[in-house]
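In this view, the complex is presented without one of its protein chains, the others remaining in place.
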Amino acid sequence: MKLELRGITKRFGAVLANDHLDITIPPGTIHAIVGENGAGKSTAMRIAYGFYTADSGEILVNDQARDIRAPRDAIALGIGMVHQHFMLVRPMTVTENIVLGAEPGSAMSLDLRKAAAGIRALSEEFRLAVDPDAVVEDLSVGQQQRVELLKALYRRAGLLILDEPTAVLTPQEVDEFFAILRRMRGQGKTVIIITHKLSEVLAISDNVTVMRDGRVVGQVKTSETDAAALARLMVGRDVLLRVDKPAAQPGATVLAVRDVTITARDGARRLDKVSFEVRAGEIVGVAGVEGNGQTELIEALAGLLPGSQVSGSMSLGGRDIRELDARRRREAGIAHVPEDRHRRGLLLDFSLWENAILGVHYRAPAVSGVGGVLLDQAAIQRRADLVIREFDVRPPNASLPARALSGGNQQKLIIGREFELPPALLLISQPTRGVDIGAIEFIHRKIVALRDSGCAVLLVSAELEEVTALADRLLVLHNGRVAGEVDPSRATHEEIGLLMTGGRA
Amino acid sequence: MKVLRDLLFPSMAVLCAFLAGALIVALVGDSPVETYRLLLGSAFSWPDGIGYTLFFATPLIFTGLAVAVALRGGLLNIGAEGQLYVAAFATAWIGITFANLPAVVLVPLCCVAAIAAGAAWGAIPGLLKARFGSHEVINTIMLNFVAVALVGYLTQYHYRMPGDPIMETTPIGSGAHIPRLGAFIPGLPARIPLNIAFLLALLSCWLVYVLLWKTKWGYEIRATGQNPAAAEYGGVSIRKEVVLTMAISGALAGMVGINEVLGYRYRYYDGFSDNYGFTGIAVALLGRNHPFGVVVAALLFAVLQRGGVPVDAFTQLVSKDIVLILQALVILFVAAEAAFRRGGRG
Partner (left out) sequence: MRSILTLSLVFSTIRLSTPLVWAAIGGLYSERSGVINIALEGLMLAGAFTAAAVTFYTRSPWAGVGAAMIAAAFFALLLAVVCIRFKANEVVAGTGINMLFLGLPAVLSGALFLSSGSTPQIPQDELLPTLSRLLPIAPQWRVLTDVSIVSFLALFVVGLTSYVLYRTPFGLRLRAVGENPEAADAAGIRVNRVRYAGVVLSGVLAGVGGAYLSIGQSSLFTRNMTAGRGYIALAALIFGKWRPVQTMLACVLFGFADALTIQMQGVVKLPSGEDVPVQFIQMIPYIVTIVVLAGFIGHSRAPGALGVPYDKES
């Protein structure tokens, strides 16, 4: 199935997400669309799937112009999409999820048995093993992805759009995934994969479309290009693919974690007897596919989990921090850049200066006067301006609401806020998720600089390239346990991948 | 530009509500023009029109502030009605029990009673939410019913004047009376119940403004209302904020008791509230949860309430319940226009 986008333009308020895009996807190929965060790749494909409607331009399927206004139109044409954040109804079974919208049986009665049989057949044909009666909530991320693929295949998709499909996979799972894609191509299906991982693009795709700032800046055959060329197209200039990092000079132990176990409300152990140390002046990285306990580890260290869920010992500079709440931990010198900046890190409708004091708003210099109750507007403004200046937050207007900033600038604001404490220990999670390349380089440099000023840094990242580039020591988490520790400058991605799936290095 | 929006949208909501209300009046068979003339016309005469309008505005400012503060903290306080009843009774109780104290002690004591009782009754749903997670909307409504029953019981069985057929308590001591504004303003007769509680209401507006935007406590309340996960990350105890916000909200609602008991009837009169608690919701929403907006919205609704009396008396079919309908329509239109505020996100 051939897909063509002609002159597609889409605006969201003030942002021009897609600017007269012309993309041609030849049939029966695996086609990669690359670009950095915010380039407009997801938007373009969501238009093709009918999630959004383009302001102008047309979509041609097999050389015929088609009106795609909603996902059901795309589905009817044989287009399927697997989104970056899975579109699954968690409490429902695999079967119910797959047949949703195309239910077998009649309007009066749902025939789930017939559906399950059909799913088993498909599952065998494409070697995507799933249990049709399992509840989606209980499945692993890799299994959930298989359900998503089956959803599209069940609707007889001839064209599959996959948005950042390998973000949640270990290196080994990525290989298996690519085998599935090749099988689909062998069956005559067209596959579009949206990604920012150049190594994968080179490994699997036949053709590449490069996007930048909402425009197509290149369409090339994969065999005729390389990573550097693609990166140059993506960013518009030569890009340093590795961060320049002097050797670490670690000092005394700052954070000591011993046998920490985190038990969730349902009794499951999210973290199981984890022990490690972080010294001043070093970056300890935590790698691992999301969902293996990293989120819980950081939240527990920041004081955001109820004490009843956490056991084991945690000490900062020799002092037990278990009894301290989030506020006291920050006072003790623990800074936290959260993995979900919209949920945890920012008050989106508040101004930048109000966001700049989040966490220190209750004490001097943010407050002054009688009893330390009144906010000191001048001091707060000074603090905000300092953060904006030092951390290149744009636009540099402290009275704007945080919502008005791009992802990268929001992240820089949060980082500035936390780095200015200044901290003895920095907890930082997914530091460059959804951030453009210019900001990524800036943030990486700032983290290293903070390390060199004597801070201890615990860095969690699902981006293997980032965490191996930045960390001085690397821990790998699997199923809530430390599967192993490696030297990031020497370990290969395969070794790390093996640890991430629970194997031994 | 934002100020324009803040003025434009509520005005449009009011206009739409009035149009829909006119439709209903016409449907019922009366003249919309005549009805609105009566509704809006009687508020501006001196001294009765303005005097009574400002008097009616006083409880609405208090309940409007109460709901506004709660909404800023992310909570919907539908219990202002119950809170003000409990507070009014508490005030009367102090005024009756300690009737022999001198005014300089008794008046502040009664005021404190109103504030404390309202705060306590408001804190209950706050505690329930903080501890158990149960939604404050249902709990506050349930507590409204409980409050009315409780206060009714106390009045009927313990504090009624023997032989008095009306459900009201014995009078409070004269030391608890607060002066009417007629004592200070020439041309304003003392029979008009507008009293210094009105000035207290205005003062409360200013205090709420300072609290919410100039203090760290207000920052924490607003942050919790905006994004509890981020507030928690910033070291704020969400549970504490929920209870604190509901207590402050209840305290503000409770101040209605000061106006009613100390400044008007000088006793607790069962059922005195003309839906002040619910109107407070409309006032807060129309005033966009800002103290200064609350004053303007409260005045508007006071005008309507003042107009309800002649509407009842002089129209054939429409009763003063049309005011309740207009309030409800305002709420619906204000809620709907929230959609336009969210435009322009990238």
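Brief remarks follow.
Going by the order they are written in, the chains are A and B; count residues from 1 in each one.
In this section, contacts are C-beta pairs under 8 Å (C-beta built on N, C-alpha and C of every residue); 3 or more make two chains touch, one makes a residue touch a chain.
Every value quoted in this text rests on a predicted model; they were computed, and no experiment measured them.
Shown chains touched by the hidden one, complex as a whole: A, B. The omitted chain makes contact with just one of the residues B:G133, B:G163 or B:G187: B:G133.
Residues of subunit A that touch the chain left out of the display are 12, 49, 51-52, 70-72, 75, 81, 83, 86-92, 96-97, 99-103, 105, 107-110, 151. Within the entire complex, the positions of subunit B that touch the omitted partner chain are 24, 28-30, 76, 78, 128, 131-135, 137-139, 141-143, 145-146, 149-150, 152-153, 156-157, 275, 278, 281-282, 285, 317-319, 321-325, 327-329, 331-332, 334-339, 342, 345.
Just so it is clear, only the chains that are shown with their structure count from here on.
Mean C-alpha positions place subunit A and subunit B at a centre distance of 47 Å. Across the complex, subunit A meets subunit B through its residues 12-15, 302, 304, 325-327, 330, 336, 338, 343-350, 354, 358-359, 361-362, 366-367, 372-375, 403, 406. Contacts from subunit B toward subunit A in the complex involve residues 214-217, 219-220, 222-223, 226-227, 229-237, 343-346.
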